[in-house]
Every structure is written in C-alpha cells, then in structure tokens.
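Please see the structure below; I have some questions.
The complex is shown incomplete by one protein chain, all other protein chains being positioned as in the whole.
Read from first to last, the chains carry the letters A, B and C; within each, the first residue is number 1.
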Amino acid sequence: MAKEINSIGVLTSGGDAPGMNAAIRAVVRAGNHYGKRVFGIYEGYQGLIENQILELNARSVKGILNRGGTILKSSRSEEFKTKEGRKRAYENLQAHGIDALVLIGGNGTFTGGMYFSEEFDFPLMGLPGTIDNDLAGTDFTIGFDTACNVVIECVDRIRDTAESHNRLFLVEVMGRDSGFIGLRAGVASGAVDVIFPEEENPMIDLFAELERGASNNKTNRIILVSEGNKMGSIQEIAAAVKERYPQWESKITILGHLQRGGSPTCTDRVLASRLGVAAIESLLDGRRGEAIGIVNNQLAYMPFEEAIRSKAKLDMELNRILKILAS
Amino acid sequence: MAKEINSIGVLTSGGDAPGMNAAIRAVVRAGNHYGKRVFGIYEGYQGLIENQILELNARSVKGILNRGGTILKSSRSEEFKTKEGRKRAYENLQAHGIDALVLIGGNGTFTGGMYFSEEFDFPLMGLPGTIDNDLAGTDFTIGFDTACNVVIECVDRIRDTAESHNRLFLVEVMGRDSGFIGLRAGVASGAVDVIFPEEENPMIDLFAELERGASNNKTNRIILVSEGNKMGSIQEIAAAVKERYPQWESKITILGHLQRGGSPTCTDRVLASRLGVAAIESLLDGRRGEAIGIVNNQLAYMPFEEAIRSKAKLDMELNRILKILAS
Amino acid sequence: MAKEINSIGVLTSGGDAPGMNAAIRAVVRAGNHYGKRVFGIYEGYQGLIENQILELNARSVKGILNRGGTILKSSRSEEFKTKEGRKRAYENLQAHGIDALVLIGGNGTFTGGMYFSEEFDFPLMGLPGTIDNDLAGTDFTIGFDTACNVVIECVDRIRDTAESHNRLFLVEVMGRDSGFIGLRAGVASGAVDVIFPEEENPMIDLFAELERGASNNKTNRIILVSEGNKMGSIQEIAAAVKERYPQWESKITILGHLQRGGSPTCTDRVLASRLGVAAIESLLDGRRGEAIGIVNNQLAYMPFEEAIRSKAKLDMELNRILKILAS
Partner (left out) sequence: MAKEINSIGVLTSGGDAPGMNAAIRAVVRAGNHYGKRVFGIYEGYQGLIENQILELNARSVKGILNRGGTILKSSRSEEFKTKEGRKRAYENLQAHGIDALVLIGGNGTFTGGMYFSEEFDFPLMGLPGTIDNDLAGTDFTIGFDTACNVVIECVDRIRDTAESHNRLFLVEVMGRDSGFIGLRAGVASGAVDVIFPEEENPMIDLFAELERGASNNKTNRIILVSEGNKMGSIQEIAAAVKERYPQWESKITILGHLQRGGSPTCTDRVLASRLGVAAIESLLDGRRGEAIGIVNNQLAYMPFEEAIRSKAKLDMELNRILKILAS
C-alpha cells in the first residue's frame, strides 16, 4: 500500500507561463483543504537541489491568482540532469518531510520528474505549464490562451495604423517547434498568412498572398512569423520579400517575452485552478507519475513517459479557416 | 433534390455579444470564397420585415473582427412572431433572391427561425451568439469567454483597493437564468461566493463564508451576484447581510452592459470564425434547420427544435472548486 | 537650525489611489539614494499609533510600480484625531528614530498632518493621492488619470452594445464633492451629459438632451452620473427620466471601487515618481508642512493650512466642450 501523503511540494520549472501562479494557489489551498502541508520550492529543480524550500499557506498565495510569472521563480537546471543532483534534491525533500511533488512546466520538467520518480519511487504529478501548447495529454496548456490574447491585442494595435499602401506588418511570435500560437492568433487577428515551423515551404503561401494583394491593391497586410519557422529570421523573411516584390515595404515587430507576461485570462485561470485541485486530489487518490490535463473538458491523465514521447498535434483546420478568411 | 443556393443572408438577433462581428465576417468571406453572394440583414428579424438588406463583400467586413457589438445591429421583433410578419420577411428574401439564411443569436432567434423554416421550407442554419452560454448543442457560445474576461478584469481592479476590514464587494454580473458567467468568472477572480440562479438557498453559503471570514478577520471579500438569483436584487442582498452581520460593510458594483461590450477574446474570435465558415459549408452541404456548435472541439449540429427544448447544463464542479479555493 | 534628517517614514492614508505604490517606491529609493533610512508605516495613522512600522529598501519596493492599491495599506483613524492618539504616534516615531514623515493622501490626511506637525514640531511633507482630483496646489492628483481611463474603458465597452433605440446608459462614477472624474471622462467617452455635484439643476441639461434625442431618433445615449450630484441616486435619476419620458429605457452601471483599482497609467506613475523624489529632496532642503504638487509642469509647494482651506476648481470649459460635441 502506498505511504500516506502528509506534505506536498510544488515547483515551477522551464519557461514561465501566465497561470502558473493560479496553479500554485490552487495546489496550496487544495492541499490545506485536505489537511496537508504544502511547501513551495523556489527556482525549480535547481532550488530543490539548493534547498530553497518554504512552507506556504492560504495567505502566502493571496493576491497571486491574477499575476503573470511565477512567485516560485523558475530555472533550467543542468545539475538535476545528474544523479548526484537528483540525490541532493531527494535528501532535501526527506529533510523537510515532503512526501510528494507537484511539477508545473513542460516536457523538460516532466522528463526530470520521470527520472526522479523512478530513482526514488517518489510520488509526483505534473501540470502542463507552457505558453507553447506543445504538450500531449491536454487540449490546452496553462498560459497558451493568455499568450494568444496578448498577440491579438498587439496585432489589433498594429492594424489601426492606416497610413500606407503595400505595407507588410511582420510580427514575430513565440513557437520554436510548433505553430500553435501563430495559427490560433493568426485566425483571431485576421492575419493573411502565418509562417510556422510545421510548414516545409513557408514562402509559397506568402508569395501567393502578395500576388493576390497586388491585384486588389492598397492594403496593409499582417503576417505572423513563428520563431522556429523553416524560412529563417524575421529579418531574412523581410529581405526575401523585398527582393522578390520591391514595392512591398515590411515593418517588423518582435513580441518577445511580452507574450509570457501579463495577467492570465479567465480560461487560463480556470484551467490552472482545476488542474491544481486535481493534482492534490489525484495524489491523495494514489495516482503517481502522470501529467494531468483536460481533454474534452474532462480531467485526463497520461504517464510522464507517454507525455514526453508524444507530440501535441497542430490542428491544420485552422490554417484552412485562415486562408478562407484572408480575403 | 435541394435547390442550389446562390445567395445567403445573415442576421444577428436578440442581445448582442462580442464575436458576432467575427461571425458575420466569416459568413461573408466564406460565402464569397465559395462563389456565393452574401446579404446583410440589418436590425434582425425586424429589419428583415422592413427590408433593410444590403449586399456585403470582403471589404464590407474589413476591420470588424476585433470590434464588439454587431455591425448588422440587432433587435427583438414582436412582428416576426406573427404569421403576417414572417410572410413579409419571406417576400423580402424572395425579392432579393436570397436562398438561405444564417442566424446568429440565442434561443429566441432559433425559435423564430424554426417557425420560419417550417412555414416556407427555407434553408436556415443558426450560430449560438449570446454571452450567457445558456444554449444546448455547444460547449461555449460566442461572447461568453469575452464576458467572463471582462468580469475578471473588473474584479481584479476592485480587489486592488486595500483600505478596510470586514468589507464585502458585491458585484452584479449577467445571467438571468443561469450562473455560467457567475461561476466561471467567480473561480477565475477568486470570489469567495457566487450567488446564482440555480441555487435554492443562496444565502446559506454566503453566511457560512462570512462566519468563516469573521474568525480569520480583516479581509476584503468578493461576492459575485448573478442577476437572476433567487435571493433578490444586489441591494436586497446587501441589506440582508447588513441585518445579520452589522459589522460587514457592502460595496456594490453593477457591471451591466459593460459585459456585452469590448473587443472579443481570441477564443471568441476563433469560435466565431470556425462557426461562420461552418454555417456556409453546412448550407452548401445540404444541412437545414440546425444550430451549429463546437462540442469537444468538433463541429456539432443540433436541430433547432432540440436546441430550443434542451438546456445547457451548468458544471457544478466549478462551484466545488471555488469553495475549495476560497480560503 | 533644523535638525539633520536621517530616517524618514512614509504612509498612505484615506481612500487608496492607483499610483500610491509608485510614490512609495520613489520615496524609498530617493531616500536611500541620499543615504537615508526609510520606514514604511502600515495602515496609515492608525498603524502609526499601533506601531506597525517596518524598514523598507530598494528590494521591498521592487515590482510595485505598476500595482494598484498601496502596499502600506491605508485606513481612516478616529484615534489620530485625539491628542492622546497623536502622542502615541509621536512616541513610536521617536522609538524608531524617525525624523520626518511623507504623507500620501487627501485633505483628511493633510489635516491630521497639520495638527501633528504643530504639536510636535515634526518635519512632514504631503503628496496628493486621491482619484478625485479635488485637492488644491496641484494640477492633478495621483490616481486621477487612472480613474478617468478606467471609466472611459468601461464606457467604451457599454457603447459597443448596439441593440436598441431610446436607450439611456446611466453610469455612476466617483466624485462625492466634485465632477472632476465625471466631466473629464465624459468628454473623453462621448457622453451626452454629465450630472455632477457642482450643478444646481442637473436635470435641465439631461431633459434638454433627451428632447433633442427624441427628434433625431434611434440612438443610445451615455450619461455619466457623479455620486455626489444634487439630483439623487442613479436609480432616482432613472425613475425621474422614466416618469417624464416613458419611451426612454435606462440601463444602469455602477462602477464603484473598480475606479480605484488597476495598474496606474503612465501619467500617474510619472507624477508619483516625480513627487516621491521631490518629497525626499524638499525635506532634505529644509521644507516643512507643505503639500507638494505639480502646477504647469513645475513642482509647487503649498502649506497644509492653505491646501486644506482651498478647493480645487473644476474647469467648466470641459462642460462647454462636452455640449458642443454631444451631437
């Protein structure tokens, strides 16, 4: 029989995402609700190794529901990739009497958790926290909805400027490996094209669009460019356009870390709250070593191993919709 | 065999909702994409009776994707409830050569459409446009996500004020028949209680919460109050609290039509865009007399009759989450 | 010769206002910049009496520049109005070695400061922190610009709703004694009328506007209503309209504490930062017992006595502009 859980640790790791604080709050309050102590581990796995651990209670997480970032900080730890690092982490957990961990992060976070769990038979559950939405086992990750809303607000503002003809607004959005933010925000902001990592020949669509633009004249056009696209940097794309269509002037906006920040949307706060409660309840129900998500509006559990191996699939239907609407 | 469709009308009816413009844009552009003409009918069914009909094209719907309200206006029409009214509406459609209609609205809109469709064997499809989320056949209605985000932004601002002890902030939100906005925004804004229409004895939870508040002292508390709750007006609730707990001071905010307005969120724009395209494609595929929604991220179709009769079910799990987190 | 100042306290008192945190941050960092210690006094004068005093440094005020409310909390203290209360306050300051105080608040705050300064010959300077803008000695108070922007954002959202004719949107805004928020936000949000405290017969304009509205038909109209107007509550105004013009339907929004909250605007942050630095520099320059403001973009100093006695004058030119533009 599983050992009873009395104290639970929570950490955030990897790139931060809006809604992580809402998840931390939910973990702490749900933990207390069930009579458990909850400890915050600061600066992710590195902080676990360095013993940066503080007990949290309802009051510690007051007023964080609507704050971007993560009060627990985050980090990427090379040391946790070593056996020695993980051993020190385990000893710190032992010293605090922590029986279980809730991890909030992405694939790297879950990978670290999987090794740790195997080595020390330690109860862990993971919550998907990343703006990129590139995790399997959940329809949406914590932070994705906020990031998309930040992008469309920015593009709305760019669109207001009305001055000139034959002007391209190229807007770089996050997405090293996938076009989730690009495509969703593209549909929602009326972009005429999105250049995203999954495309083999991204310039074909763009040039076709510009040809079409040339015929109906006189319009500003918005193009979203995911970081990880196969064509190259946004400056290179601007140069390629200039070379082929000298009459088109490109204006560049790079949103950068803007997309990570800001107050989480309603959807991200609700998602994070549900998952935070589920993390505690699933640990108390005896679940171990799984990523928790919401699929078709129901809680869903996927073993870390499978979550890491699988890849979230981009819905190409959105690209079809975008093309139909980009008149 | 069904008559070929060459011209399609679109109208918005009932209370307006953010995202209706995004839906209109999608209907117009998808219609044009498939080589069909699209006509905008202004002021809902009443405008149909009064022949307020104009052809729309890609340019007419430029720049509306991010605007609240509806460029087609909306209305509630008594005349359309009569046979004579509907007959005049039909004649106007005939005169313009309009073969099919896309209706954007709620239950009343679909009811009118159902009668009209039966009487004149006229191709119609309906899109769920209401901030209340109280329609069957779809997980979310167009406008709901925006309304919830407006509410939480407002509550975030209220929460910043830090001055006093034993202070209740009562915030009235929309929802004549259901607590969708109240509960979702309540979880997302850290309300300690939501008073919503489905509750039989709404004051029990509130008084329990205040008792608990009395013991841990010194905090401002946020309570959301849905319009249609069984306890009465927000002023009456404030009075009932005052009578029982004289030490609690209530501050009232009434959000009112604020919740209908503003730029739609990413989720509402994507939902409206997908549904607008689906409205055209389903009509061209021969579908008739159905409300289109998205269920578990897939398009879903429900005959008007069933959509009207059914009721969207409030997820009481959210109330459970709210109580756990309201420490 | 004045005693050298080595330690400075800072407190916020009265109703809180966005930008108070920016002012606290500036006081702390400017104090440290000049080699002085700075102490935060929590919960205003009451906290001073109850010895709620903590030293602050650059790190304590990190990340508060953009937060609404006040990290020092605020209160209204009856006890500070008594000689005994002020004596205890003085003793606490002595015990901490605090040589001077920066007060952030409104008229009540300055009044308390004036008595205190006279009784104990204690160096004090005051910063105008209130959303109401009703203080003499400064063009704008800290928080006013943010409050006005919150109001116009809300009205923008209300305006989007497009459904009906002969509809009045009555929006209650803050202003118990003056129409500063009402008039400024009224011009900026396209209100057709503002009902504000300085008006003797507020309904004359409103009825005239409705007569005019009756003739050009079919429009929604926005009316801002300051709390302290001479006509009565917003519900009473709605009733008076209903009685005289039964065809006009009134929709009520009460913004309430929403107006106090939210992230301060650029103008409020810059104002607060300049005044916070000036508070420290003026104390070190030997100034005492004055409210600091910005008049015509220059720092201005006014003795508390005069600041309390004078009244900020509402610029009625804004009302003239509003009437011209309310077509």
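We take it that a contact is a pair of C-beta atoms (placed from the backbone, for glycine too) under 8 Å apart; a residue touches a chain by one contact, two chains touch by 3 or more.
Being a predicted model, the structure only gives us computed values, none of them experimental.
Considering the whole complex, the residue from A:L101, A:V225 or A:L255 that touches the absent chain is A:L255. Residue-wise, the contact with the chain that is not shown comes from A:F169, picked out of A:F169, A:F196 or A:F304. Within the entire complex, the positions of subunit A that touch the omitted partner chain are 15-16, 18, 67-70, 73-75, 150, 154, 156-164, 169, 251-262. Summarising the interface, subunit C meets the missing chain with residues 25-26, 29-30, 32-33, 58, 63, 65-66, 139, 145, 148-149, 151-153, 156, 159, 184-185, 187-190, 263, 265-267, 269-270, 273-274, 277, 296-297, 317-318, 321, 324-325, 327.
Just so we're on the same page, only the chains that are shown with their structure count from here on.
Put simply, the C-alpha centre of subunit A and that of subunit C have 39 angstrom between them. One simple way to say how far apart two chains are is to compare their mean CA positions; for subunit B and subunit C this gives 36 Å.
Residue numbers of subunit B whose C-beta contacts span two or more other chains: 156, 159.
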